[in-house]
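Here the complex is missing one protein chain, while the rest keep their positions.
We just call them A and B in the order they show up, numbering each chain from 1.
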Amino acid sequence: MPIGSPSPALSGSSLPHPRGPTSGSGWLKWSFVGPTLLVLIAFNAYPLVYTVIHAFTDADITGGAWSWVGFDNFAQVFSNRTFAAKYGAAMRTTGLFVVLAVGIQLTLGFILALALKKPFRGKTALLTLLLVPMMLSPAVMGLFWNLIFEGSYGPLNQVLALFGLDHNQQPVWRTDHRFLCLLIVDVWMWTPFMMLVSLAGLNAIPGSLYEAAEIDRASSWRVFTRITLPLCAPLLGLAVLLRATDALKQFDLVMAITGPNQADTRTVSALLYQIIFGNGKVGLGSAYACVVLVVVIAMATLFTRYLDWMQARQGRAG
Amino acid sequence: MPFSLLSRIPFAAACRRLALACCLAWTASAVTAAESITIWWAQWAPAEGLQELSQEFTAETGIAVQVHQIPWANFQDQVFLDFGNKQTSFDIVVGDSQWIGRGASKGLYMDLSDWLPKAVNLDTILPQALTYLCEYPTGSKKYYAAPCETDAVGFAYRKDWFADPAERAAFTAKFGRDLEVPTTWSEFRDIAAFFHRPADNRYGCALLTGRGYDSLVMGYQNFLWAFGGSWGNGTTYAVAGHINSPGAVTALTTMKGLLAYGPNGAGNFDYGNCLESFTNGSTAMAMDYFAFFPGISKAMGEQAGFFVVPGHQGKRMASLGGQGFSISTKTVPAKQAAAKQFIAWFSSEAVQKKWITKDAGFTAHAGILASPAFREATPYNAAFADSVSIMQDFWNVPVYNELLAAATQYLGEALDGSLEPQAALNALAEAHENILTEAGLLK
Partner (left out) sequence: MNWLRTTVLVLYTVIACAPLVWLGLTSLKPPADATSLTLKAIPLPGAEPDSVHTFAPTFAAYASLGTPPVSGVQSGFWQHCLTSVIIGLVSTAAAVALGTCTAYGFSRFRIAGAKDWLFFILSTRFLPPLAVVTPILIMYRHVDMQNSHIGLMLLYTVFNLSLAVWLMKGFIDDIPKAFEEAALIDGYSRVHAFFHIIIPQARTGMAVTAVFCLIAAWNEYGFALSLNPYEAKTVPVYFAGLQGNINGIPWPQVAAGALVFVAPIMVFTVLVRRHLLRGVTFGTIKQ
C-alpha cells in the first residue's frame, strides 16, 4: 500500500541531475526534446504575442476590421468607473475564493488525514472512494449541484426540512448565497486532494521521532505543533500552491452554478468570458488577459522558486 | 489517369473537358447549396411552430428548412460567436430585437432596405413591429430584418381562483371592491397579497427577475414606464434623470415589494421559472411573454386566464418581445436567395393566417391582429392584441449587451437588498453614461 509506506516526502528526482552520457550526441538529445519544446513555444508564444498586440486594438469577436486605440483598453481595466467590468472586483472575488477555498480544504483535508493515518481494514477502498470527487468534471458536477441547491425540490433544503426548518427558513441558496454555493462545491471536490497530500506528509514523518517524543513524555499538543506540523509544512505548502494556481483559473463551476453575469461570483476567468464572448470585445479582453498573465507569471515564478527551495532543502537533509 | 493515356488526348480538348466538368460540378453544388437553409432560433414553442410551418414551404419549393433551437440563455453568445467564423453555420438568424444594432453596424445582417418593401407590403405590418424588429437606426427606414414573431409581456392568472365565490367574498370583505383582473399595480399588489399563502404552497405572483440575459430588464420595464421613468433620451442618449428619476425609484421599489408575494427564489426567476411556477399550480399570477401562453393554455385549460400588464395613473406600457428574420452576410449567395424566398413566402397574408394557428405563432400583420376573429380565436389573443399597441423596447444600439448587463447587475442588487433602489439607479445611470460615452453615442 503506497500511502502507508514511509519514504521521503519528495524524492527529489523530479529535477535533472547532471548524469548520463553527454558524448556529443547533440542532435540526438535535441531530437528527443525539440519537437515538444517547439510545439509548446508555438502554442504559447503566439497567443502571448497576439494578446499583447490586440490589447491595443478594438477587435471584435465577430471578426471584421479593427483599429488601434492606444492605451484606452488598459485605462478601462484600471479605471475607477462605476460599472463592474472592474478588474479589481474580479481579482478580489477570485482572491477571496482562493483563500477561503484552499484554507477550508487544507484544514478539512489535514483533519481527515490525521483520522486516516492509522491503518485499518478497508482503508484503501475507503481512500479511493473518498478521492473520486476530485477526479470528476467540474462543469458536469456543477450542473448537477444546481439540483441539490434548488429551493423547493433540492435535497439539501429537503434534508433541512427534516431537521425542522420550514419553508420560509430554508435558505435560497442560488439567489442569496451564491458565493457560498461555489465554495461548497469546490471544497467538496478538492478536500480529497489536500487529504491525499497531508497523508503523504504525515506518513513521511519517521516513526522514531514519535517514539522519542513519547519517551520524553511530550504532550499530544507539543507533538503536534513541534513535530507533525513543521515536518508536514513544506509538502502542504506545495499542495497549497498547486491548489491556489488551480483555483485562480476557476471557471467551470462559476459558469455552471451562477453564470458569468453575477458580480459576486465573477472570478477573473468568468470576467474574461463575459467580456470576450458576451460583449464580443476582443481588444478589451486581451488587455484584461495581459494583466492576468502578469499575475500568472508571478505565481508560476513563486511556485518554481518554492519547488527549488524544497529540492535544496531535501538535498541538504540528505 | 495513367500518364501514357493522358498524353494521347489533345491538350486543348482535355482542358475543355475539365472546364466543363468544373462548371457542372459548380452548378450542381450551387443547386445543392440552395436546396436547404438553416435557421437559428431560441428554444421555445414558436420555433417548433416555425419548423412545422416550414414543411409546407418545403412541399411547395423543394427547399428544406431546418430550424435549430438554442436555449435563450446561450442563444445570443452562440450566434455572435458563430458570426466570427468565415462562414456562418446558419443562413437566417431569428435574432432578438435588441441585436439589430450590433448586427447591422458590424455588417453581419444583410441590408434588406431595398428588398423588403418589394417583398412585403409594409403597410400591413404593425408600426411598432416594423420599428423595433426591423429598422435600424430608428427612423432611418433602413431595414435589416423582416418580422417573424411579435411578442409582448403579459400575465397569466388563475381564472378559477378569481371566479371562486368564497375567494371573491373574502376579497371584497378585505379590500372593499370586487376581485377583478387588475389594471393598476396597486390593485395587482392587493390581489397578490391576498393570494399569498405559503403555508398552503400558494403564492401571489411571479415576476420576471432572472439574471442571465434579459429577463430582469424585461420584467422591470413594465414598472419603469408605468411610473414615468425611461431608459434615456433616444436622440441625445442622455440617461441621467431618466434612469434614476423619482418615478423610476418608485417603480423599482414597487417591483421589489412584490417579490415578497412570490415563491421561494422569486428574486431570480427567468422565463422558464415563471412558467413553471404557474403551471405547477402554486402561483396566482405569473408574468411572462405571450409566446409562452399557448403552452399554458394547453396545459391548464379553463384554469388559466390572461391579462395585459397593469399600469399606473393611466400610463401603461409593456415590454416588447419578438424577433425578426435576419439573413447572414457570411453565407453563400444561393442560400441568401433561398432565404429571401422563404421570408417572402412567410410574410404573405395566407401564410400569416396559418402562422397564428401554430403554437405561439404571433403575427405582425396589423389587419389580422385587429380582426375580431383573431381576438376570439384563443383565450390569450385578445390580451395580446391589446398589448401590441402599448409595446416598447430596450436600447437596440450595438452596445446594448453591455447596457443590458449593467442594468441586470444593478437592478439585481437592488432586488437582493444589497443596494437601496435610489443608490442602485444612480449607479446604473452612471454606468450607462460611461458605456454610451465610450461607444461614442453620448457626447
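Points worth noting:
Going forward, contacts are C-beta pairs under 8 Å (C-beta built on N, C-alpha and C of every residue); 3 or more make two chains touch, one makes a residue touch a chain.
Bear in mind the structure is a predicted one, so any value in this text is a computation, not a measurement.
In the complete complex, the residue from B:Y220, B:Y271, B:F346 or B:Y380 that touches the missing chain is B:Y271. Annotation: of A:L182, A:L235 or A:A263, A:L235 touches the absent chain (contact as defined above). Of the candidate positions A:A75, A:V159 or A:A312, contact with the hidden chain is made by A:V159.
Only one residue from A:A75, A:V99 or A:V140 touches the chain missing from this view: A:V140. Of B:Q78, B:T253 or B:S371, it is B:Q78 that touches the chain left out of the display. Hidden from this view is one chain, which touches subunit A at 2-3, 5, 7, 9-11, 13-16, 18-22, 25, 28-30, 32-33, 35-37, 39-40, 43-44, 46-48, 50-51, 54, 63, 108, 111-112, 114-116, 118, 124, 126-141, 143-148, 150, 152-153, 155, 158-159, 161-162, 188, 191-193, 196-197, 200, 235, 238-239, 242, 245, 248-249, 251-252, 255-256, 268-269, 272-273, 276-277, 282, 285-286, 289, 292-293, 296-297, 299-300, 303-304, 307. Summarising the interface, subunit B meets the missing chain with residues 43-45, 47-48, 51, 66-74, 78, 81-82, 84-86, 89, 201, 212, 270-272, 275-276, 292.
Criterion: only the chains that are shown with their structure count from here on.
Averaged C-alpha coordinates put the centre of subunit A at 40 Å from the centre of subunit B. By the touch rule above, subunit A contacts subunit B in their complex via residues 60-64, 76, 81-85, 151-152, 167-168, 170, 172, 174-176, 259, 261-263, 274, 277-280. For subunit B in complex with subunit A, the touching residues are 73, 77, 80-81, 83-85, 102, 106-108, 198-199, 211-212, 263-265, 267-268, 399, 401-402, 405-406, 408-409, 412-413, 416, 427, 430-431, 434-435, 438.
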